[in-house]
Each structure stands twice: as structure tokens, then as C-alpha cells.
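Of the protein chains in this complex, all but one are displayed in their positions.
The letters A, B and C name the chains in turn, as written, and every chain counts its residues from 1.
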Amino acid sequence: MELAPTQDWIDVTTSSISPTALIEWATRPECGAVVTFCGTVRRTSTTHDNVEALEYETDEAMARQRMAQIVATVRRRWPLTEAVALHHRIGRVELGETAVVVAVSSPHRQEAFEAAQFCIDTLKASVPLWKREIWAEGSAWSGDAKAMTEVPK
Amino acid sequence: MELAPTQDWIDVTTSSISPTALIEWATRPECGAVVTFCGTVRRTSTTHDNVEALEYETDEAMARQRMAQIVATVRRRWPLTEAVALHHRIGRVELGETAVVVAVSSPHRQEAFEAAQFCIDTLKASVPLWKREIWAEGSAWSGDAKAMTEVPK
Amino acid sequence: MRTSKCESATEVPSRSLGADVAQLRLFGPAREAAGRASDDVDGATVAAVLAAATARYGDYFAAVVAVSSIWVNGEAAEQNSPVDPQDEVTVLPPVSGGC
Partner (left out) sequence: MRTSKCESATEVPSRSLGADVAQLRLFGPAREAAGRASDDVDGATVAAVLAAATARYGDYFAAVVAVSSIWVNGEAAEQNSPVDPQDEVTVLPPVSGGC
């Protein structure tokens, strides 16, 4: 893990993600609200109820570029936002493990909630990531994939 | 700290709150989304820009009763909600420390975001808690207090 | 005038003054204004209890009460709500949980 930057912290990593580290990083003396979204691998998908793991594939450079665009839009739309972290795991992620974390801090909780939800909604729609669902007897590409969209300005 | 219950975890405590513990507790094999709100003591209030700590006062029985009503409404309005934790510190809480944590898990992130925001909005409006702001030269009751309202059904 | 007491009355034990009147509970700014967290205050309605308390604690207390919610035995009450001996009258100033 690289040294955490000050305001924007984007990562695409094969290592486990620590929500704690992101919350602590996002907590600032000027910001009363830290909203965190953790996406964890669940047993039930659109097509299977015995998922054991997910395996994510990406082009890291493209993904980081898109995630930076998401943060740029957050700062434009919610200008009081202090810190924004977007971390996504790639490779195999086991059931119950965290595949994605968003953390946003702001002086105002309404803005922090809106910005965090924008981050995860847009990450799912606009970042080049593909996941395979893995169960005991086989695996398949996720059935809830959507045509990739541009990051809203 | 008591043993964590299964679905609803309400606490009013003088001990520090661990967002990590709440996130881990709320993470379930059936739930892909965990939304967390952390309220941390910030330097700037409605009247001062040098806050060093907050001191919370409550009636613990009344506060727990109200928090349980909040969770009941969450389960009525967002029935897919899996786990809900509402923890609030009382007594003195230092700058940068966490005074309140909400954690909600759900199979659907939209519901998790809505439920978490309802929890903190309603907690601020409907739970009998009073805070004093403490700075180097003195202290005063918070200026952003609001007449206490009933928990929406 | 009755000269004999009814049975229940004869069985009432001796009590302190506090048990004959409402129990006032005060939080946050109301507690601070009164200088205490609880007190025994006489009065047959919420308004009467609060008037007696205000006479005891003064103007700052009155100002806090004016913006507070009042509960009787844990339920929201109005100024004209009746108060019986041993009822608990709670003064809940505007709340400020969270950060």
C-alpha cells in the first residue's frame, strides 16, 4: 500500500482493504461526518445462491483514471467534501470479504451521504471492472453487468 | 461492552466506539452492502472554531428506548435491512474522536444508505441527548439543539 | 366531615414529603439552570409543577422550560396534563445528539 495521500485516495489492489484505515484517514478535525460504504462478497448473486468467492479483473490504469474522474465530479458537486477514498480489490475475494470501500468526510452529513452514494453508484457503472462468480462446481461472469457509461460531470 | 446481539445493536456508552467492530458485526454472508456513518468531534461548531471536546448528557433508559424505536422504524420502512447498530458515546469526547456510529447492512446498497441516513437524522432529532462544547477558555451548551421530536413510524 | 378513615387510608405508611408530590427530572440546560438533576415539586398539572419549579429556580430556568418538551411518566404531556403525586415530570430541552 502506498503512503496515503491527503485528500483523494484511490487504490486498485490485490491486498485486503481495511475499512478502518480508510475511516481513520478520512477523519479530519474540520469534518464531523464520515460516511463509509463497504461492498462485501455475498452468497447470493442474480444467478446463484452458493457463491464462494468473486474474482475481479481490470485494467488498472483505466480503472484508476475513471476513479479519479469520479472524485473530480464529487469535488465539483459537493464542494465541502474533505477526503474521498475509493479502494477496489482485484483478483479473488472470498465470501464475506470486502471488495470495495468508499469513505467520504465532510462537515455536513447530508453531503457526505450523497457523495458516498454517488461514488459507489458511479464506480459500478463507469469503472472497467469485471467479476466472475465462483461456486463449488464452477464459475461464470456476473449476470448483473451493465454497459459501461461515462463518469457524469 | 455487552456481547453483541444478532440483528439490532444499540449502545449508549462512556467507552470509545470502534467503527471497525460495528462494520465487522454488520457484515453478513447474505448482505453485500454495509453503510456506516461516523460522527466525529470537530473543531468548528455553530458558535466556536476552537472546540476541544464535547460532553454528552443523557438519560440512558430513555435514549435506548428511543434508539430501539428508530430501529423498529428502519425495519418497517426498509424490510430487507439485515443488521442495524446505533452506538452513541456519552461523557467527554475529545476532538477527532467518534461520538456516534451507525452501521446498516442490507442486500441492496440503496436501502442501506437510506436506512443509515434515517438513523442518524432521527437520532439527532428524537433521542434525548444534550451536548456541551468545551474549548480552552470555557464551555457552553451546543447552539444547534432542536426541540425533540417523536420517532417517525 | 367523616370521622372514621377507610381501610386503605389506615394502611398508608408514613412517608417523606417527596413521595406526596411530583418528581421533577431535569436534563442538560434545564439541569444546569436548576443546579440539580431532580427535585420534589408540588402541583396538580404540568403548568402548576413548572410554575412552582420556576419560582424556585428563576428566570433562566423559565427560559429553558419555555423551549423544552415535557414528559409525564415517559409520555409526552401538555401544560394542562394532570400530575398525580409520585408522577415523574421530565423536562427535555432541545436535543443535540451526534456531531
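Quick notes on this one:
Note that in this section contacts are C-beta pairs under 8 Å (C-beta built on N, C-alpha and C of every residue); 3 or more make two chains touch, one makes a residue touch a chain.
Since this is a predicted model, take the numbers as computed values, not measurements.
Only one of A:R64, A:R92, A:H108 or A:K124 touches the chain withheld from this view, namely A:K124. When the whole complex is considered, the residue among A:I10, A:A26, A:V41 or A:A83 that touches the unshown chain is A:V41.
Set against the missing chain, the residues A:R28, A:H48 or A:H88 yield one that touches it, A:H88. In the full complex, chain A touches the hidden chain at residues 39-42, 54, 56-59, 62, 65, 88, 99-100, 120, 123-131, 141-142, 144-148, 150.
Definition applied: only the chains that are shown with their structure count from here on.
Of all the chains, the one whose CA centre sits at the greatest distance from that of chain C is A.
Averaged C-alpha coordinates put the centre of chain A at 53 Å from the centre of chain C.
Those residues of chain A in touch with two or more other chains are numbered 32-33. With touch defined as above, residues shared between interfaces to two or more other chains in chain C number as follows: 98-99.
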